[in-house]
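Before I ask anything, let me first share the structure, which is written out below as structure tokens.
A protein chain is absent from this complex, but the other protein chains hold their places.
Chain IDs A, B and C follow the sequence of writing; residue 1 opens each chain.
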Amino acid sequence: MKVKTSLIPLLRPLLQPFIAILIGLITGAIAISIAGEPVLASYKEMWNGAFGNFYFLTSTLARATPIMLIGLGVALAFRAGVFNLGAEGQMVLGAVSAALAGVYLPGSGIGKMILVLLVGIIAGGLWSLFAGWLEAKFKVQLLISTLLLNYIAVLFASYLVSDPFQDKTGSAALAQTAMLDQSVWLPKLFQGMSVHWGFVIAVAAALIMYIIFRTTSAGYEVKMLGFNPFFASYGGVNKIKVMLTSMFISGALSGLAGTVEVLGTQYRFVDGALTGPGLAWTGLMATLLANSHPIGTAVTSIFLAALETGAMGLERNTQVPLEVSSIIQSVLILFISAKITLKWWKRKSKAGGSNGTI
Amino acid sequence: MTTRLEMKNMTKMYGSFIANDTISLSLKAGEVHAVVGENGAGKTTLMRMLYGMERPTSGEIFIDGKRVAFTNPNDAIKNRIGMVHQHFMLFPDFTAAENIVIGHEPKQAGFFNRKKATELVQELVETYQIPVRPNAKTANCSIGEQQRIEILKVLYQGADIIILDEPSAVLTPIEVKGLLKTIRQLADQGKSIILITHKLREVMEVADSITVLRNGKVTGNVTKEQTSVDELAKLMVGRELHDLTERVQMNGEAILEIKNVTVQEKDNKPLLDDISLNVNRGEIVGIAGVSGNGQSELLQVISGLRSVKKGSIHLDGKDMTNQSVLSIRDAGLSHIPEDRYLWGAAKQATVEETGLMGYHKKPQYRSYSFLRKAPFRKLVNSWIEKFEIKAGSLEEKAGNLSGGNLQKLIVARELGHETPILIAAEPTRGVDIGAMEYIHEALIEKRNKGEAVLLVSSELSEIMALSDRILVMYEGEIAGEMDRQNATEEAISVLMAGGNQHESKN
Amino acid sequence: TSNSAGDQKEEKAKKIALVLPEKIGVNPFFQQMDDGAKEAAEEFGFELKTIESTDHSAIEENLRVAVAEGYDLIITSSFESEDALKKVAGENPDQQFAIIDTTVDLPNVRSVNFREHEAAYLLGAAAGLSTKTNTVGMVAAMDIPLLKKWTVAFEEGLKATNPDAEYIVNYVGSFDDPAKAKELALLQASKGADFIAGAAAVGDLGVFEAAEEKGFYTAGQDIDRTELDPEHIVLSQLKGTDAVAYETIKAFSEGTYEPGVVAYGLKEEGVGLTYVTHESETPLSDFVGQEVIDQVIAIKEDIVSGKLEVKNPLEN
Partner (left out) sequence: MELFDLTLLSSTIRMVTPILLAALGGALCARVGLFNVGLEGLILIGAFSAIVGNHVTGSVFLAVVFAAFMSLLFSMLFAFMTINLKANDIVVGVAINFLALGLTTFALRTIFDVKGAYYDKNMQGLPKWDIPVIEDIPVIGSLVSGHSPLVYLSFLIAILLYIFLYRTVTGFRVLSVGMNPVAARSIGLKVGSLQYMAIALSGILCGLAGAQLSLGQVTMFTEGMTAGRGFIALVATMLGQSHPIGIIGSSLLFGFMDAMSIRLQGFSLPTQFTQMLPYAITIIAMFLLRDRGMGSQQGNQQSGR
């Protein structure tokens, strides 16, 4: 009994998305049957594409890695009460800085790998900090400035790799940096599988964030600032400092997301490779679906990644056209975002409560 | 008089918590019916059900003998019920007239006839003798005027039953007088009024009948003639009230010294104009004044939330001018803020988190930046016990606490800092008399320990009861100062209204 | 290994996978490749599976899965797949791969390249000879290295035949924005350009529309677009991705398939220009005229014979 009552509040943030997935799947099934395809078989292919065997599982996790890191970054900013829509720019700047550091800085091996990671983290963090500074110093609304700074960062990165730092070897057709030296690559977790150490970093980041918010005074300050900035400053929280720190770390996590993509998957910065898949928006969705809960964000990131790898599997192995799988994806997301289940949950528990006392 | 409203066996449950337990109440035309009770007794909850904002778990409502069921405020409004909420429901960027007519706007072919609205409001102002400037932007109106806007709004909507939830809590004494007059007038014109308040003197002045709630149950239903302030208090609190503790003579040195402080925004009129004052150890200094005369700014300046342009602030001999909130708190200041929802708490934070503010960096409750929850929980639980704070659990959201209970939590938190000086701004706003007694006791106790309190209150009786010395603020200046012995309500009122000290002495 | 697998599946149809780096979507380039591959598969009795990649990181994924599912030949395409193919082909030395439109130097990969710059040079030359206002424009998709094969080579051709011509180039900033491409074309027209070439992927449609509205002349890409609006679309730079896909599968079927680099330029008729290297259904516009075509044909002959070398702008 005791255990149960203490588990429920802990599980509640996770429970809601799970029940909602069910409703999403039912809706997705309708979409598939409208497309004239067998529902069960299609879902089976989707499942296989995402988790079907160890290989697919690891590719799902590899895909979830940047989403998770971005999601955590966005979640942190949310917690501090600011809306950081700049994950894309922060990620791209982190990635391009890391790639350039990896190619042009001297040294090799694990020391350099850490250095490169730091460069990526700092670049992303500083870009985000810049938006925070504009807000703190000049009251330039963060919501808009971060959105705008994305374009600037992406264009700037594109300039860097299509002109001064372009890889001139090979076909030289692509705007990209040179390939990184193998010694700075993030090792794969399993031979021949796509998931790399970045995933471990991301999961660790989620756990650390969870612990920070639950148990530290810094986490407490961020949380209170997000809840009510007046209350926080009244209580002696340095509003500007906490906001700027949160923005820095938020951007740093996005920068890290870009960096692990470079170090763990692509081994170089390729113009457009990070923006194309819409990682930033997916990360944002992961956060929002999980209500900015760090562990929840980790879970929803994997889920959203699975939807994507699942859709690839669907595309590879069935006649369901690519577009339909993206329709199914969005329908699923749409329904999972709905709060229907939470309402039901509440009503149920209320009814249960009154029965108990009558 | 005919019975206009009947509520029968109203029950409201939040989860397994019973906020209202089979409450019945009836209201006649032209009657003022007071509902009193401790914080968290369920007064607001009862009214929210009557106004369609909450659905009763069980119970029945009859209007003019007809059974009704409300699903939203619109249903209540249609049945001629109006409510003035404890926290106003106004649109800050709209004018008074716009706020009053919204929902039933005068229109011409779909266009909003603002001129007509102004006229209608002006008419209302005259009919009911409730002064409001129709074209003033609401954000720029005083609290009193905002409340009058709220009252005019329900009158405009044609309400016959008007619910007022703690209407006097935020008003100045003069405004309260005006309000009570208005209430009486409205009743005489045939309106029925439900008045929720903690101020029993007001109840005795204006109410015809009274319902007393405790722990969600009715503990008394009396007419004014049958009862007295003391009896009501006993019904509410369930015990007798005591007199305040004796105050021991103290002659402490200055702990807070404010010299020539000026605050000015751009080229506007200064908000604080060359203010100097001292607070000594073992002393309660009361600041009286109509709200909006610089009290808020003064407190913000002292606590570090606002910077000064000129002048200095010394705390315990250290220069604290324009220092951060944190360093001022560390130097020995705690602060009960005037607006509990804006400054004092975060609605989404839990009770525990709300209590933790200011403690989260203290070594007793933190080791290596990790919070030590166990000792802190013990502390919060001791507050809850001492001040009888009604909270489901430490995990309850602060926003779900009743107004008074949240206030008690904040007071307990700030007293708990045990600093040499405490700023207490409206410390008992919205707090029931039992709790008010506790809080007053605690402040005196603090004084008697040789610590200092700077009390700001719009409640003259509170100032008079607690202060050793009384300052009156008017338009950003200190208009006068007097000792406990020679202070009279009349003298203070004159200063508050902008008269000078000589006039008041006469 | 693939050999033993091949032996066992003697009677079964061999399987070929075409892993595209993008959705077929807006790019006729991939559509053609798919068509060519389908035609060849049908003709030579292969089972063909086309896999479109949803985004950059899906490419590697799809290649790996194709390897795991035991296709006999895996064809992929374009620079976007370069890295992914290097990894996957390196790890699977027994699997046969082909990549179209870029080079991957591995023993089990056949690289099939185009020299688009040769065709762009011809188009530029034709524009230089045809223009009456001495102002020629090009609307390109993005300012990225790859497109220099079009923009730079075009300019060289233009200057070669008409040194005084003014050359305006504008970038849409995206591959899928015909509305902006049209605005850019209108702008160039207002600057006096009477010939504006489209190199903006699907944005070319916007350029064509502008041409129809303002009455200037234009050219399309990859396939013969002149049929769309013979009056204004007077030329088309051609790229035979279908033929190349077809040839690759044909070679695989006939056993002449071998790894290494194959490049298709004007000489191999992998790229070209309407009227110059390929016939067109539409009659030649007077704006260009047979005389110009004849001159351009001469230039083409020089390139084919090696007398004239068109530099690949991507190689410095």
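The rule we apply is simple: a contact is a pair of C-beta atoms (placed from the backbone, for glycine too) under 8 Å apart; a residue touches a chain by one contact, two chains touch by 3 or more.
This structure is a prediction, so every number in the text was calculated from the model and none was measured.
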{"item": "Shown chains touched by the chain that is not drawn here", "value": "A, B, C"}
{"item": "Full-complex contact with the absent chain, from B:33, B:80, B:133 or B:153", "value": "B:153"}
{"item": "Of C:28, C:198 or C:240, the one touching the omitted chain in the full complex", "value": "C:28"}
{"item": "Absent-chain contact - pick from A:148, A:189 or A:240", "value": "A:148"}
{"item": "Residue touching the undisplayed chain, where the options are A:46, A:174 or A:284", "value": "A:284"}
{"item": "Residue ranges of chain A at the interface with the undisplayed chain", "value": "134, 138-141, 143-145, 147-149, 151-152, 155-156, 158-159, 162-163, 228-230, 281, 284-285, 288-289, 321, 323-324, 326-327, 329-331, 333-334, 337-340, 342-343"}
{"item": "Residues in chain C touching the chain absent from view", "value": "23-28, 31, 143, 168-171, 173-174, 176-180, 182-184, 186-187, 190-191, 202, 205-206, 209, 212, 228-229"}
{"item": "Those residues of chain B which, in the complete complex, touch the missing chain", "value": "44, 51, 53, 72-78, 83, 85-94, 98, 102-103, 105, 107, 110-112, 139, 153, 157, 341-342, 346-347, 399, 402-403"}
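Convention: only the chains that are shown with their structure count from here on.
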{"item": "Most distant chain from chain C, judged by the mean position of its C-alpha atoms", "value": "B"}
{"item": "Chain occupying the most central position, where position means C-alpha average", "value": "A"}
{"item": "Separation of mean Cα positions, chain C and chain A [Å, integer]", "value": "36"}
{"item": "Mean-CA-position distance for chain B and chain A (Å)", "value": "45"}
{"item": "Gap in Å, rounded to a whole number, between the CA centres of chain C and chain B", "value": "76"}
{"item": "Multi-chain contact residues (two or more partners), chain A", "value": "none"}
{"item": "Set of chain C residues in contact with two or more other chains", "value": "none"}
{"item": "In the complex with chain B, residue positions of chain A that touch it", "value": "9, 215-218, 220-221, 223-224, 227-228, 230-238, 349-350, 353-354, 356-357"}
{"item": "Residues of chain C defined as touching chain A within the complex", "value": "23, 49, 51-58, 60-62, 64-65, 68, 79-80, 82-83, 91, 102-103, 143-146, 149, 314-316"}
{"item": "Complex contacts: residues of chain A adjacent to chain C", "value": "55, 59, 63, 158, 162, 166, 168, 170-175, 179, 192, 194, 265-268, 270-273, 276-277, 308-309, 311-312, 315-316, 322, 326"}
